[in-house]
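Structure in structure tokens, see below.
Certain chains of the assembly are absent from this excerpt, and the rest are unmoved.
For clarity, chains are labelled A and B in written order, and residue numbers in each chain start from 1.
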Amino acid sequence: MTKKVSIIGGSGYTGGELIRLLLFHPNVEIQQVTSQRYLGKFVHNAHPNLRGQRLIKFTSPDQIQPCDILFLALPHKTAARDIERYTTLAEHVIDLSADFRLRDAAVYKKWYGEDHAAPTWLDRFVYGLPELHREELASAKYISGVGCNATAVNLALYPLAKNQLIDHVVAEVKVGSSEGGNSYSLASHHPERSGAVRSFAPTTHRHQAEMQQELNISQIYFSATAIEMVRGVMCTAHCFLKDDIEEKEVWKLYRKEYKGEPFIRLVKDNTGIYRFPEPKILQGTNYCDIGFAKEKNSKRLVVISAIDNLMKGAAGSAVQSMNVMMGWEEKTALNFPGLHPI
Amino acid sequence: MTKKVSIIGGSGYTGGELIRLLLFHPNVEIQQVTSQRYLGKFVHNAHPNLRGQRLIKFTSPDQIQPCDILFLALPHKTAARDIERYTTLAEHVIDLSADFRLRDAAVYKKWYGEDHAAPTWLDRFVYGLPELHREELASAKYISGVGCNATAVNLALYPLAKNQLIDHVVAEVKVGSSEGGNSYSLASHHPERSGAVRSFAPTTHRHQAEMQQELNISQIYFSATAIEMVRGVMCTAHCFLKDDIEEKEVWKLYRKEYKGEPFIRLVKDNTGIYRFPEPKILQGTNYCDIGFAKEKNSKRLVVISAIDNLMKGAAGSAVQSMNVMMGWEEKTALNFPGLHPI
């Protein structure tokens, strides 16, 4: 029996991806999608790729009806404000904002600059990354989304962090312009943003809090650079290990920790062009590709990961987490393999 | 009961798209994929997006076994040479090269510069564009592929041409770099090709023969310009009509002629950014989007169409044609809606 899902805040890029995925999900039916900006317009007015699919009109957030699963794709700090109302509307709530990702209200305040609006709700949410929280998700009612940059870093480092092999690590991500959502500014104006290699967060990026929480390591140094790309995050993590480990041991470790993971692919070839993860062929997919290179006579291990920020870094992980929570086949609606060339 | 399909020449870009589509097609099973260059390697060595899907090794063309449907994704002039052999291997043959697109051997010679290698086979093939040949495809055994540029032009102009409304037309396509396949040269070297606006065929492009054949109009002037894009063809067709027709009549005509077409979308909005067809949101899809603008006080009607050259312009139309030929639901394996933003 199909479940009824609704989306609060469906006109943004993450909302658009959610709609795309849910339209083709056999176990759910989209009941309502809200948008204040596009009120009364069709979903394909905001998401032109959805033209010709099922006709859905954006409704007002005030008109939202009870449903089985409610997705929140709202700006940060908005979901927390009304979380009581949302949880009365649906048994299951999946919030894609940053509001319920951190478990510690003090950490939240440190990174987001103000008190959390609903601190008692923080521990009712499960962080929506099945690779790290599959069991909790299976019995969850409320799921938080994930930060896109955090996800690229967390999945790159998880096997090392879990086994406490890291002394310290410099994680540098290269990101596309869709990460900023659909709010435009001079910074996103095409003549300025095109061809940019912009150090927009050399230090002090909020996603660092999610990395520290999920990896439980403190010596993590993070930087983010925007490059010419629309979709995609690529992480280069320079890990300084406690000990000099051979490359084949690293292989074993990653194989073991990610065994059976439907969306993790280890990518490390000696020939060809795609020897390491490459975000461009992941566009539209839920994969996280991971590779690595060990520097000889050194404790540095370079781990490389790539995701689509709107998919594995947002809507894709959310749908995957929903599948886990609802007991559905985990890959449902997420089997698009990506395109090449692109 | 699933049908066995094999692909001769599966390491090129069109071959890669075919494999991607057929891997997810519920009515077929891929039996063999051949490649001389990648012999013995895995399909994902040529098509990195297919990593983690079913493991298939490229085999030699010599080892090809009988099957139900045989796809040929070979360089031009290669399929025709061995067509007798291929048709003994499979009841159904779908050739994606230019070898069997033209019905008239003399026209073939004019545009391809030499005698056709198998002229008696020309009229056993049906041109693989369901919008124009659905009935013949339903009873076909052999299907030719389509030219990507020709398809963008043909679908843009078909309603006008069928109704003999065109006096003469200038059709100009903007194309991406994947149109040239995966053979590299200085012309495709990234520092040279990047950002190019290259008039590679201001006159005298071979696809013109397919336009004249399918549209049955002679006064068609064609030019092609390569732009910064990997996938996609966008056609701007400046039609000088015999009479000055009002825009709403054009609407009616296109609606009528393309009624019920699963992959034609009329795109003509007065607001928003995506008012006319846009190839970027069609990447990976089988859609042909069509829009138009009528110039006031003039006989010029500008018709705009967009496709993904590797999909609707090649592998997508081939799979759609296969679906028609085999009596399967026409959209099977072709329902990817495309991505936005991208």
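The rule we apply is simple: contacts are C-beta pairs under 8 Å (C-beta built on N, C-alpha and C of every residue); 3 or more make two chains touch, one makes a residue touch a chain.
These figures come from a predicted structure and were not determined experimentally.
Asker: Whole-complex copy count for this homo-oligomer, where the file places 2 chains?
Answerer: My count of identical chains over the entire file-defined complex is 4.
Here is the rule we go by: only the chains that are shown with their structure count from here on.
Asker: What angle, rounded to the nearest 5°, describes the rotation that places the Cα atoms of subunit A on subunit B?
Answerer: 180
Asker: Could you give the separation in Å between the centres of subunit A and subunit B, each centre being the mean of its C-alpha atoms?
Answerer: Roughly 35 Å separates the two chain centres.
Asker: Sort out for me which residues of subunit A touch subunit B in the complex.
Answerer: So the residues of subunit A touching subunit B come out as 13, 16, 20, 23-24, 45, 47-53, 178, 182, 230-231, 265, 267, 269, 272-274, 278, 281, 283-284, 287, 289, 335-342.
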